[in-house]
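Since the structure comes first, as structure tokens, the remarks are kept for the end.
Shown here: the complex without one of its protein chains, the others still in place.
Right after this comes chain A.
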Amino acid sequence: MSRHRSYPYSSLLLILGVLVCLTGFVKIPSKTGAQIMDEVVNRHKAKTELELIKLVVVDEEGNTQVREMISVFSQDDKGDANYMIRFLSPSDVKGITLLTKDAQSDDPEQWFYMPALGQARKIMGENRSGYFMGSDFTFEDLRRENVEEHSYYRLQDDEVNGSQVYVVMAAPANVDIQSATGYANRLLYINRDNFNVLKVEFYEEGKTEPVKVLEADQYAEVTEDSSVDRPARIRMNNKTSGTYSVMTLMKSRLNVPVDPLIFEPESLNTWTPETDEPLLEQFNTDS
């Protein structure tokens, strides 16, 4: 359920939100924004998700930096979610790990581990709008979307690359969220046929043009585990700096068992390159 990998596809938006209270009094002729998002989330749902990702950061000159990372997500029945992202290459950054525990009942907790520093550090508070590891993705781009934090409005339908799409605007639901997020609102372009998110535009306060645009393509079923679609490529274009970052899904497993130990902060301090081997093995085993 690749939640760490943002809402454009699958995991971003869970159940419907505040919109209900706004729309409750009015007769709606067709699907609302919230209903669309509901469908999006349901169609891409998975209990656990294991991904091998290649992250390519491209600067305005076309110079590239390539990193490989493994991403693990799991969510229990209560809705408490755990994420872990760990760098596999290049060798000098191997082992850098970001761990997030997002319990329904509490604020999310984060730990950061740098092998060269030796000890995991707990990160207090939120850093939604900071850039993730020198890429064009911010932390909030990679976060699971909390539907209570957003209101969804459906706008006029449109077309993206020849596909008919719903257009849904997501805006912060309250002032606290508004001050924490880096965006004023986002526009999601969702394929009407299969509810795959094809494009997301990110707007800042008072801007008429998006500061960033995310494009997701090469949707394909992760057939070995389920019939859920995943985009093989997500590209984040930073309109301000002229740079972009591409995440390519090299391997992916859904709903496979994940060792809960890897989400324990203490385990970070004992990390060795061998620690990742069982995880990597899982890409090759049958479910």
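The rule is short, and it goes like this: a contact is a pair of C-beta atoms (placed from the backbone, for glycine too) under 8 Å apart; a residue touches a chain by one contact, two chains touch by 3 or more; residues count from 1.
Heads up, the rule we're going with is that contacts and distances are computed from a predicted model.
Missing chain, UniProt protein name, picked from "Membrane protein", "Glutamyl-tRNA(Gln) amidotransferase subunit A", "NADP-reducing hydrogenase subunit HndB" or "ABC-type polar amino acid transport system, ATPase component": "Membrane protein".
When the missing chain is restored to the complex, the residue among A:I96, A:L142, A:A216 or A:I234 that touches it is A:I96.
Among A:S30, A:T270 or A:N284, only A:S30 touches the chain left out of the display. Here one chain is not drawn; of A:T48, A:N82, A:N191 or A:T243, the residue touching it is A:T243. Where chain A meets the omitted chain, the residues involved are 22-23, 25-26, 28-30, 32, 57-61, 63, 65, 87, 90, 92-93, 96, 110, 112, 114-117, 121-125, 127, 129-131, 133-136, 138, 153-156, 158, 167, 169, 179, 182, 185, 187, 201, 203, 205-210, 240-243.
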